[in-house]
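I have a structure I would like to understand better, so I am pasting it below and will then ask my questions one at a time.
One chain of protein is taken out of this complex; the other chains stay put.
So, chain A:
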């Protein structure tokens, strides 16, 4: 599904990712953990194609295609989704209108027919309900005036409607209380169908308690320094990231 090889990414000529290797197969859920400033969000933005996140070396293949050659909207149409750490407010743009326009733009790019409004509304209403979101949000402007938790849940609603092949979730758990965290985890698990893959970027272990990741990777100073199973997340929770320092000194 996703193959990252020796990925180097620079922002304003400052190298943030310094050779990341990571491979995610179909249906797998991987977690990336790491201290602040380790490059986690940079990885998310680089995958989604944000301007200014320059790939200076290495490669990213998504289903055999070179991501570096694709515009952000082409990546989306190919099935890549990034749930933003800080979802952007778009004043004046209606949430439902935006989501339907996005879905139809993706379908058009893939040569599929546009979705009719009945089926669209049905899909959105179902995911809103499962995330315990008020339907009135559909009529409001995108993320405008949403609470922090609502914004994060709205990202999961978008994911559920857009049905990506790979979802990159950038600290979707931050700022959520425990109830919202469970809802988000349920929203993610509901999308796990054995084919769809996930890359969950998080600072804490608590979201992973509900997600049972296939692999956990630790990112530090722009590199993956440890990979393992769920037990790695537990160890990080217990010991913090301090052991990374020790490891590098040893």
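One rule holds for everything that comes next: contacts are C-beta pairs under 8 Å (C-beta built on N, C-alpha and C of every residue); 3 or more make two chains touch, one makes a residue touch a chain; residues count from 1.
Convention: contacts and distances are computed from a predicted model.
Here one chain is missing from view; checked against "YjgN family protein", "Cytochrome c nitrite reductase subunit NrfD", "4Fe-4S dicluster domain-containing protein" or "SufD family Fe-S cluster assembly protein", UniProt names that protein "SufD family Fe-S cluster assembly protein". Note that of A:73, A:135 or A:239, the residue touching the chain absent from this view is A:73.
Residue A:51 is the one among A:51, A:113, A:134 or A:193 that touches the chain missing from this view. Contact with the omitted chain, checked across A:62, A:84 or A:146, is made by A:84. Touch with the hidden chain on the side of chain A covers residues 48-51, 71-73, 75-77, 81-82, 84, 87-93, 98-99, 101-103, 105-106, 109, 141, 158, 162.
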